[in-house]
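With one protein chain removed, the remaining protein chains of the complex are shown where they sit.
Letters A, B and C mark the chains as written, and numbering starts fresh at 1 in each.
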Amino acid sequence: MITVRLFGMTKSLADNQSSLTLALGKNQSVKNVIELVKKRYPKIGELIYQKKILVSVNQEIAHDDTRVQEGDEVALLPPFAGGTPAGPR
Amino acid sequence: MITVRLFGMTKSLADNQSSLTLALGKNQSVKNVIELVKKRYPKIGELIYQKKILVSVNQEIAHDDTRVQEGDEVALLPPFAGGTPAGPR
Amino acid sequence: MSTAEQNELLVRVQREDFSVDAEINRVRSRSRRIGGISIFLGTARDHSKGRDVDGITFEHYEGMAQKKLREIRERALKDFDILELLIVHRYGEITIGENIVLIIAGAEHRADAFRACKWAIDELKQITPIWKLEHTPSGEVWVEEHP
Partner (left out) sequence: MSTAEQNELLVRVQREDFSVDAEINRVRSRSRRIGGISIFLGTARDHSKGRDVDGITFEHYEGMAQKKLREIRERALKDFDILELLIVHRYGEITIGENIVLIIAGAEHRADAFRACKWAIDELKQITPIWKLEHTPSGEVWVEEHP
């Protein structure tokens, strides 16, 4: 199980929950997390595909292939107050 | 008679007087003021010729031909704290 | 105070308002060589993109926000000829006119202080996970600024 933290607009789109708990298997990546989120909240999934929502793993912006395992801190980050973040660095 | 105000280094060069009183005739310009100052304080005159000291008339930077008459506020301005002023504007 | 404790005070995300004078003194106390201090203070405007705004709520990602701000301070100290850089960002409800964010860059010379301060606020806006909810007469909206 992993916990995905939600903020701002992402939280609003998920019925104001501040986190989601997902059942994630072994050898999974951010891509798999996105698929699970999309099933429950298609609108969030869409915004992730449009790069309007970024995914972070352990407080760093991640990309589709970033590995995710039990205990990692995953979060969905809508556009920051200061403007859209520049994507994975 | 006109009064020439002195500041900073210029004051030091004139035995710490904060102003000079000069007998100036009619139809005179900054050039004539400089000549009178130079007679009494050659070092100041030299610095004026080197443009290290500027002359102001009525609180504006003046040039050699600026007219000076009784009642005008004349001052000798050494380099400002922030750097040499850019000369007449 | 240990260096780690001092550094923690130089990068903060907090609910309370701050005193600019007190924060300047914090920076100033780090070096007697400081001659130029460039400060950016962001405050809550009463309108945004043509909408009236009654108030703002900031939400941040606790932990990641601080981490990004620490990275900005460290990069500024490395990349610019400055002696200290301080960053404070508020969260929670903010009334129109109130302080939101403060950057203070202290350098020997003013041009370096200006460059570092400008870079730090631009970078903060880009990489810090902080979100802004504007309260307007027609409802609440999560917004991003386009600078």
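Going forward, contacts are C-beta pairs under 8 Å (C-beta built on N, C-alpha and C of every residue); 3 or more make two chains touch, one makes a residue touch a chain.
Computed from a predicted model, the values in this text were never measured in an experiment.
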* Check the whole complex and report which displayed chains the hidden chain contacts. => B, C
* Among C:E8, C:D46, C:E74 or C:E140, which one is in touch with the chain left out? -> C:D46
* Asked: Which parts of chain B are in contact with the chain that was left out?
  -> 5, 7-9, 12, 56, 59, 73, 75, 77-86
* Asked: In the whole complex, what residues of chain C lie against the chain that is missing from view?
  -> 19-21, 24, 28, 32-47, 96-97, 108-111, 113-114, 117-118, 121, 147
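Heads up, the rule we're going with is that only the chains that are shown with their structure count from here on.
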* Structure fact -> Chain-centre distance (mean CA atoms) for chain A and chain B, in whole Å, is 72
* **Touching two or more other chains - residue numbers and ranges from chain C** => none
* Structure fact -> In chain B, the residues touching two or more other chains are none
